[in-house]
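Here the complex is missing a single protein chain, while all its other protein chains stay put.
== chain A ==
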Amino acid sequence: MSQKRVKKPSNTAIDYSEIEDSVKECVRFIVCREGSKIPIKRSEIIKHLSTVCETPSNHTNAVIIEANKVLKRVYGFKLVQVKAKSGIQYIVVLNEECESLPSTVSDSQERRLLVATLLHIFMTAAPVKEEDMYKFLIEAGLLEDNDLASRKLLTTTFTRQMYLQYSKVGEGDLARYVFQWGERASEEVPKLFLLNKMAEAFEKTPDHWYEQYKEATEETRQNTNTS
């Protein structure tokens, strides 16, 4: 599909020198904008490029493709297109797994909350009901009984960053809100990595959790196949 696109005359006709400035600006925009982890809307990129470089909108595809190449070569980043109701969005993740240094800017309490949430969902191997999640987090000492701000982190911040997916299931009286892994989590966190952490913590082998191990190795296998 994507190969067909490249063969289209409209794309091959664009000379790289013509869009070079736009590509640079696009890379700069993405690097600056990524810090918040809120997905970057394609429309935002188009708007930025058209105001700063006056890039015509029919060049956008070519510019983003080239910018992705630069991001990969220089920073080791990768643009991932995610589906959203409000048009095409992108998130930025590392192209390859890498042991990053712990961040000095992000809040450590927040990070523990996120790790515990993702871990619990993964280990449960099913969507986790909102109340069950809070119960677990309180038990883990990460959440106070009446800490609405932290609950909001889960339902709003992490959800917007696409680490979590917070959705309603069922109708009427049976309606429940559940947490699942969001797309960013699936891209950034290999399941086997989490399972190895579990194994390390409880001094077991990863295949002690048979079902999760199966899922994690399946994911790893698929990734090596595609890349």
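In this text, a contact is a pair of C-beta atoms (placed from the backbone, for glycine too) under 8 Å apart; a residue touches a chain by one contact, two chains touch by 3 or more; residues count from 1.
Just so we're on the same page, contacts and distances are computed from a predicted model.
Matching "DNA replication complex GINS protein SLD5", "DNA-directed RNA polymerases I and III subunit RPAC2", "Non-structural maintenance of chromosomes element 4" or "Mitochondrial import inner membrane translocase subunit" against the UniProt entry of the left-out chain gives the name "Non-structural maintenance of chromosomes element 4".
Note that of A:S17, A:T51, A:S86 or A:S108, the residue touching the chain absent from this view is A:S108.
Listed for chain A, the residues touching the missing chain in the whole complex are 31-38, 77, 92-94, 96-106, 108, 111-112, 115-116, 119-120, 123-125, 136, 139-142, 187-190, 193, 197-198, 201-202, 208-212.
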